[in-house]
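For this depiction, one protein chain was excluded, whereas all remaining protein chains were kept in their positions.
Just so it is clear, A, B and C label the chains in written order, and each chain counts residues from 1 on its own.
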Amino acid sequence: MMDESLRELYQEVILDHSRHPRHFGVLADANHVGEGHNPLCGDRVKVYLHVGAGDKIDDISFEGKGCAISQASASMMTDLVKGRSIAEAEKLMGGFLHLVKGEDASAIGADDREHLDVMAGVQAFPMRVKCATLAWHTMKSALEGGNPAKSE
Amino acid sequence: MMDESLRELYQEVILDHSRHPRHFGVLADANHVGEGHNPLCGDRVKVYLHVGAGDKIDDISFEGKGCAISQASASMMTDLVKGRSIAEAEKLMGGFLHLVKGEDASAIGADDREHLDVMAGVQAFPMRVKCATLAWHTMKSALEGGNPAKSE
Amino acid sequence: MTAQPKTIQAATFDPVLARADFPILSREVYGKPLVYLDNAASAQKPRQVLDAMERFATGEYANVHRGVHYLSAAATGRYEAARETVRKFLNAKHEDEIVFTKGGTEAINLVASSYLGPRIEAGDEIVLSVMEHHSNIVPWHFLRERHGAVLKWIDVADDGSLDAEAVAAAIGPKTKMVALTHMSNVLGTVTPLHEIIANAHTSGIPVLVDGCQGAVHELVDVQDLNVDFYVITGHKLYGPTGIGALYGKRVLLKGMRPYNGGGEMIREVTRDLVTYADPPMRFEAGTPPIIESVGLAAAIDYLSSFDREAVAAHEHRLLARATAALEDLNWVKIVGTTPGKGAILSFETEGMHAHDLATILDREGVAVRAGHHCAQPLMERFGVASTTRASFALYNTLDEVDVLIAALHKARKILG
Partner (left out) sequence: MTAQPKTIQAATFDPVLARADFPILSREVYGKPLVYLDNAASAQKPRQVLDAMERFATGEYANVHRGVHYLSAAATGRYEAARETVRKFLNAKHEDEIVFTKGGTEAINLVASSYLGPRIEAGDEIVLSVMEHHSNIVPWHFLRERHGAVLKWIDVADDGSLDAEAVAAAIGPKTKMVALTHMSNVLGTVTPLHEIIANAHTSGIPVLVDGCQGAVHELVDVQDLNVDFYVITGHKLYGPTGIGALYGKRVLLKGMRPYNGGGEMIREVTRDLVTYADPPMRFEAGTPPIIESVGLAAAIDYLSSFDREAVAAHEHRLLARATAALEDLNWVKIVGTTPGKGAILSFETEGMHAHDLATILDREGVAVRAGHHCAQPLMERFGVASTTRASFALYNTLDEVDVLIAALHKARKILG
């Protein structure tokens, strides 16, 4: 007999992403790199991006170790933002942050929503929100060329 | 209707000593001077001694402002130790410290006891013990030529 | 004379009802009802505060911040909610501008050491008033001892008032900090903060305000004051011991080095290197006062449940009654008589030392403080070694003022 919210959190899609992360590894021709750190658990992630003409994210990858939630979230993120503009990616990030906190996530388009909905299970686990957002914050800091990201 | 222990504490003898302290003032030919400070109330006392042949306390005086208990105690002390040897004064001090704490004060001789008994009322006021002992500690530090005394 | 105020008070704030919240107030000492007038030293704690801590300790307690489990999440939630309660109480803009400390003293030390320490050089000046509590003096003395800083003292007038102009005049090219109390714990004087802070800022000088007393009796709005650092302590605010808080402007806190080092305040620790977390965590090394944070929040909620102006009016009524009675006695001299002062009443008594007086009042059930009140420079300024101090809280009554006055007369009979 399994707790319903646990089933929500550790859906097969999530476990699959975490076991077989997409776009995992170094991106040789990256022109933006960011490093993220979750001080709560010591997890680290590195996000590589190649941003081309028209501020388009031509390619993206990530590296690092972490819990299933953070790995799956990073993997899904790379899937979703590849090929988009920076502005679109940042808008999606805004929606995602709302989604995992259980806030109004209507900024996310319907197609994206279908992919991201599996992450909504995090809502029931407030202590795990930082795991889900780490990769996104790291992408943002990479794009801004700024300091190491922390998930908040 | 007056509290019995208050009557004990503020006996006429004590009030008289505090209002008309004996040996009050600077001792011009002092060869030992000590300064005492009660950090709890900011009171200060200065004790002057002239110690002559045979370690005899030929003369003694004190100066300072303080509560009735500390003034009376200083005044009585000067009365009692004048003319005694340092060793006798220190023995008396030991007995006095016991007396005001309500401990065994049998080290005090009967004659001295008669004078000091009025100070026994302090026993019921543990927060005031330091007031009663300040002058004595100061005399000791003067004799030792040491650091400023605090009453403890 | 008291009839009219009494009516107003009944309509808005009833101290007798409030008293019922404080279990200790119904006790006796030496067979006399306790009349607790030592509130500036520490206030008593209402049922609401004690219950909140007890409920938390028996139902939701765990260490905060790093735990994934239920209780740790619950405790973290309560701890951060307490931070939000303090933020609202002071009207700070951001939650991360509130740092929990062990008390008011530590908060001031934190600023002296972590803000000013690295910024001060020999000959630089720190402006203080002579009515500061030792806790707002000694941390700056450390900078004098260790870095050659110079303390510049602003005097108060004979009535205890502090002139904003005098503070402005003391600020010079070497000034690095102004540190002043919001309310004197001896005189009751309320510092004219708006003017002083605005003046200091025209020279770019930050101002720390010690609100350990002020925040208890006055409404505080750190944004409106535009103060740089503001300090409170829990135990005077009807809250627990072991906790206080520092408000610091975000930009200032961000630029400060840590104070204590340890768990929870780091970003990363290796053998050769350490990097630090952002404020407020940077300044909260180790396990914080978790249960106390819940108590502090409950205390602030308790105080805020009343009309604060009505509470202040009540306290001023107590002060007015006591002041009037003391003014009638030619053997009593009040120290601190500036208009608009807070409900703290210090006085000297001719022929009676403060300690003797306090001892006698105590046997009448009346708890007052006698001594230098951790304000030796102020004692020196007024040429006294000590004073007797009655300080009022929301739960004191006009009747209690009368007990105090009667006890004073009795002491006079014994000692006078």
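The criterion applied here is as follows: a contact is a pair of C-beta atoms (placed from the backbone, for glycine too) under 8 Å apart; a residue touches a chain by one contact, two chains touch by 3 or more.
For clarity, every value in this text was computed on a predicted model and none was experimentally measured.
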Query: What chains on display are touched by the one that is not shown?
result: A, B, C
- line: Cross-chain touch to the chain not pictured, restricted to B:37, B:82 or B:140, is B:37
Absent-chain contact - pick from C:48, C:63 or C:338: C:63
On chain C, residues whose C-beta touches the chain left out of the figure: 23-24, 27, 29-30, 34, 36, 38, 41-42, 44-45, 50, 54, 57-63, 66-72, 102-106, 108-109, 112, 130, 133-135, 137-139, 141-142, 145, 151, 153, 233, 235, 240-243, 258, 260-266, 268-274, 285-292, 355, 358-359, 361-362, 366-371, 374, 376-377, 380
Task: Identify the residues of chain B touching the omitted chain, counting contacts across the whole complex.
output: 37, 39-40, 126-128, 150
Interface with the unshown chain - residue positions in chain A: 2-3, 5-6, 9-10, 15, 40-44, 65-69, 125, 127-128, 131
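The definition used in the following text is that only the chains that are shown with their structure count from here on.
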- line: Sorting chain pairs by contact number gives first B-C
Message: Report the inter-centroid distance (CA atoms only) between chain A and chain B in whole Å.
response: 78
Query: Taking each chain's centre as its mean C-alpha position, how far apart are chain B and chain C in Å?
result: 37
- prompt: Which residues belonging to chain C are in contact with no fewer than two other chains?
  reply: none
Statement: chain B residues touching 2+ other chains are none
